[in-house]
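A single protein chain has been omitted from the complex, and every remaining protein chain is retained in its original position.
Now for subunit A:
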Amino acid sequence: MDDVVRRTALPGRSQSPHDKLARGLGYFSIALGVAEMVAPKAICKAAGVEGIENVVRGYGAREIATGAAILTSHNPEPWIWTRVAGDLADIATIATGLRQDNNSKGRSALTLAALAAVTIVDLACANGLNSEKASRKTAARDYSGRSGFPQGLQAARGAARDFKVPDDMRTPELLRPWT
């Protein structure tokens, strides 16, 4: 059936290519975050923006937290979406370096191009992870012929009514009329 979510794990592994990509993005997040925390001035210079070292440090903390969440979570998808939101914040911040009076606006433009590329990767990963899960719209195998009762459903109804429920699992007599 075309609308059933196909298997996605890599052969012999319990993870899909998107799961692997998510882990890679997790490590990337932590590495970038550490760089932003340790050398914000150099990062600012490379990106063509200056005087926002404290903002960059804050972004570094965000990257480390997001990366750790991706690597420790069983479901990295929401954290990849967090990365996408972070990418947009980064883009908005670096875009301030494109103003005409900034002598380093060329570096800002290059940084924006790199950020756009990373955002595309993040989006692809988040969308890929999302599409791997069955939803009401996608999963549609029909098991309506599987009753599990070889003699039919009608014969099965109450067929074990004579089973004696153990005393420790019986409803007290006083409550029985009410249930």
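The rule is simple: a residue touches a chain if its C-beta (ideal position, glycine included) is under 8 Å from a C-beta of that chain, and two chains touch if they have at least 3 such contacts; residues count from 1.
Definition applied: contacts and distances are computed from a predicted model.
Chemist: One chain isn't displayed here; going by UniProt, is it "Cobalt/nickel transport system permease protein", "Alcohol dehydrogenase", "Tyrosinase copper-binding domain-containing protein" or "Heme exporter protein D"?
Modeler: Answer from the UniProt record of the missing subunit chain: "Alcohol dehydrogenase".
Chemist: For the chain that got dropped from the picture, name the residues of subunit A it touches.
Modeler: 1, 4-16, 19, 69, 72-75, 132-134, 136, 139-151, 153, 156-161, 163, 165-166, 169-171, 175-176, 178-179
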